[in-house]
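Every protein chain except one is present and positioned as in the full complex.
Per-chain residue numbering starts at 1, and chain names A and B are given in the order in which the chains are listed.
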Amino acid sequence: MALKEKALILDKNGIDRALTRIAHEVLEKNKGARDIVLVGIQRGGVHLAKRLAVKIKEIEGAEPPLGSLDITMYRDDLATRKSQPVPQATDITFDLKDKIMVLVDDVIFTGRTIRAALNSVMDYGRPLRIQLAVLVDRGHRELPIRPDYVGKNLPTSIKEKVEVMLSEGGGEEKVVILGE
Amino acid sequence: MNIIIKNGHIIDPANKIDGKFDILASDGKIAKLGKPGSLSAGGAQVIDASGKLVVPGLIDMHVHLREPGFEYKETIATGTAAARAGGFTSVCCMPNTNPVNDNRSVTEFILSQARDAAARVYPIGAITKGSKGEELAEMSELREAGCLAVSDDGKPVMNAAIMRRALEYSKIFDMLIVSHCEDSSLSGKGVMNEGVVSTELGLRGIPYAAEDVMVARDLSLSELTGGRLHIAHVSTAGSVRLIRDAKARGVRVTAETCPHYFTLTEEAVRGYNTMAKMNPPLRTANDVAEIKQGLRDGTIDVIATDHAPHAMDEKSGEFDYAPFGIVGLETALALSLRLAGEDVLSIAEVIRKLSINPASVLKLNKGALSVGADADITVIDPDAEWTVNASQFKSKSKNTPFNSCKLKGRAAQTIVGGKV
Partner (left out) sequence: MSSLQSKDLLGIKGMTADEIKLILDTAATFRDVSERDIKKVPALRGRTVINLFYEASTRTRTSFELAGKRLSADVINISTSTSSVVKGETLLDTARNIEAMKCDMIIVRHSCSGAPEFLSKRLKSSVINAGDGFHEHPTQALLDMFTIREKLGRLEGLTVAIVGDIAHSRVARSNIYGLTTMGAKVRVCGPPTMMPPGIERMGAEVHYNMDKAVEGADVVMMLRLQLERQAAGLFPGVREYAKLYGLNPARVGRAANHALVMHPGPMNRGVEISSEVADGTPVILDQVTNGVAVRMAVMFLLSGGSKAEA
């Protein structure tokens, strides 16, 4: 059954405002940008992490190191999938030791992606602390994982889909709920 | 005991009979042929052969019955049962048993085992002791014991001087030498025809020249000595041409091919199909065409099966390790009748190459429905359509590349010595 757009949750300005707020919260919670590294989760989190880095630079004057993380190899459903997902690049070229890593993703749902991301990060190094920033928290957690920074809390039905569309993807920028 | 076969279409190439006749057999001999409805005898068993062909009992001059020594593959009992199911009333069994049939005691053992068999068994003895290609076996003794010919089948006689002596010596009795033509220095460790398919599959090839050079050698030796030569299982276009030329020169040579060599090509090996592994190997479409031409023009006298049973364990595994050979007795007739369907041969010519021709080559007084001859008769249903199901074979072994093939024509009754 094809899904259709049921509601517009955030428009371009809404997304930008949310990211600005998250940037301020990150800086406030960590008392500045020192020791902060941003890592976006492939694929939706990578662009958002880049934007956060720019905003932090605008506020603090210094841009934090930016990386990307692919969690394909750490998924817990590999054994049951019909075909395997195509892995994307992981690009963490800086040392994680004693850093505060802010993981960035577009939507948090079951929490399984974040579980995979945490496992993956541990294979790259040992950050001092890991925090999680998401644009949308749509609920339905299956694991005890909670984001530190949330752009928008959004109650959804489990059958619905939340889609974050960014201008980097080549279209209109918005967050929508899709349903039958 | 009398049998009347009624309303059949009799094809008896030796007696030039091709028409509707009834046939009466009494006490194991053919007693009389007559117009439909003209024959009667008290208490006769009547076989209604309406719509069927009635032909001389088929003769397969190239069979491996495996007994003694390899009874797990086939026995004389199971092999002759397979022959009979396939329409064959007589078979010649090759000497590569264990021990090799290179002496009287083995020949006598085979004949004693064959006494109650489903078909007549005519042993072929070895050319050399142990078929080792070194010393001649005692040909006179083998002949007296009942061997109709000698052959080291399965192995070539590589030493040309030994082959020359065999052909010379055979003249004492005008004994037939059946030659498995393969130059083993050229075939080496080959497992299939050498060509584009062997290249793709990465299998060692056996070039056609491995057969051709040996056929050329043996023809030359037969010409030199005057010994009577029969070329077994012709598989190459080159062999056909060499034999054709030799026959034109008057060399005392006859030749046989097998149904697989005019039915299949090396393509059947794809997928590492061990059921398509035999020696000589399946060749190319070009070879098949020349073999058909050889059958048509009489270069190839005989259709034989080279029935070579092997246990499934042996055939199931690495292609390189699987033994050469396939069973053929229960599919040969239908595959040969295809030649008539393709207008390569008439039905009468197919029957000729399966009956009177092998009998003549073997100097066996069989292969014709002459009055007074043994009542070996095959009734063929030429229109019967059937699907090969190897698990139903009478043969102990099921190694056929034709499993699940749809065929047309099969033996309805096989009568041996007047017994159905």
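The rule we apply is simple: a contact is a pair of C-beta atoms (placed from the backbone, for glycine too) under 8 Å apart; a residue touches a chain by one contact, two chains touch by 3 or more.
It should be emphasised that the depicted structure is a prediction, and the values quoted were computed from it without experimental measurement.
Residue in contact with the omitted chain (choice from B:Ser151, B:Ser198 or B:Ser355): B:Ser198. The chain not shown here is touched by just one of B:Gly37, B:Gly271 or B:Gly372, and that residue is B:Gly271. In the full complex, chain A touches the hidden chain at residues 70, 72-75, 78-90, 119-120, 123-124.
Panel shows chain B; residues 194-205, 271-272, 313, 316-321 of it touch the chain omitted from the view.
Note that only the chains that are shown with their structure count from here on.
Note: centroid distance chain A to chain B, computed from Cα atoms, is 78 Å.
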